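One chain of protein is taken out of this complex; the other chains stay put.
Presenting chain A:
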Amino acid sequence: MSGSAWERFRRSEAASGYLLVSPPAIYVMLLLAAPMATVLFFSFLTSTGGSVSTPFTLQNYAEVWSGRIYQAIMMRSLWVSMSVTLVTVLLAYPIAYFISFNVSPSKKSLWLFLITIPFWTSYVIRVSLWRVILGYDGIVDSTLMSVGLASEPVNILSNGVLSIVITLAHAYAPFAILPIFVSLEKVDRSLLEAGQDLGESRFVTFLRVTLPLTMPGVIAAVLIVFIPTVGDYITPELIGGGKVPMIANVIESQMLKQRDQAMGSALAMTVMLIVAAVSVAFVLLNRRFLGARK
C-alpha cells in the first residue's frame, strides 16, 4: 500500500518539481542557510583568542546594542542609507514617469537599456571614479576653478557623508527606476482621462490617481535601494577613506582584524534584524495603503 503511494508520488508532478529544484535548493541550503545558521550560533558564544567557545551568552548583543561606538555607527549607516534611498527614489520617479508617459512605446526599451548600461559596468570602477571627480583638485574642483566659480578647491570628498550619498545615489539609480516604471506602466490610462474629464487639473490627477496607484512600485524601489546600501562596504571604504565607517566595515574589522567572530556575528545578525524590521514595516505600510483603497 505504502509502496503504491510512493509509486504514485514518484510519478506525480510534485516529484518532478522537487527533483528538478533540488540541485539549486541543496546548494543554497549548504552555502547560505547553513552559514547563516552558524553565524547565528556564533553570535551567542564567547570569543577566545581568534575562535569561539561556550558558554552561551547574550554579552555580544548587549555590547552591540549599548556600546556607544556601535550605536553611533549603526545610526550613521541607517542615516546614510535612508538619505540615499530618499534622494535616489525622488530623482528616479520623474525619469520613470517620463519613460512611461512621454516616450513612444517603440523607444521605451531603448531608454531602459540606456539607463541600465552604467549599472552593468564595474561597481569598484564607478565608485573610484567618484573619488576622482569629487576629490581635492579633482574634476569638480578643477572645472569650478577654471570657469571662475570657485577660487580654491571645494573638495566635496572631505564631506564624507555627502560624497557617500552622491556615489550611492548614482550607483542605485536603475534599481529605483525599474520598479517605479513597471508600476507606472500598469496604470490604466483611462483613469487619468476620467480624472481630467471630471475637471481635475493634470497635477491634481497625478497626486490623486497616478501617485497612489504607483505606491507599490515606490515601496519596492525604497526596499531595493535601502537593503544593499545599509550593508555597503566599498563606498565608505573608498569614498569615506575609512574615516566614516559604516556597519559593513565594522563587521569586517571585527571578523578579520580583531578576529572576534562572536562579536562580528552579533553585529551581522543585528544588521539582518534591522533590515528585516525595516522591510516588514514597509511591506505592511504598503498593504495597509492598498487595503485602505479597496
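The rule is simple: a residue touches a chain if its C-beta (ideal position, glycine included) is under 8 Å from a C-beta of that chain, and two chains touch if they have at least 3 such contacts; residues count from 1.
We take it that contacts and distances are computed from a predicted model.
Here one chain is missing from view; checked against "Spermidine/putrescine ABC transporter", "Nitrate reductase catalytic subunit", "Peptide/nickel transport system ATP-binding protein" or "Glutamyl-tRNA(Gln) amidotransferase subunit A", UniProt names that protein "Spermidine/putrescine ABC transporter".
Note that of A:44, A:70 or A:130, the residue touching the chain absent from this view is A:130. For chain A, the residues touching the absent chain in the complete assembly are 13-14, 16-18, 20-25, 27-29, 31-36, 38-39, 42, 91, 94-95, 97-99, 102, 108-109, 112-118, 120-126, 128-133, 137-139, 141-143, 146, 170, 173-175, 178, 181, 223-224, 227-228, 230-234, 238, 248, 251-252, 255-256, 261, 264-265, 268, 271-272, 275.
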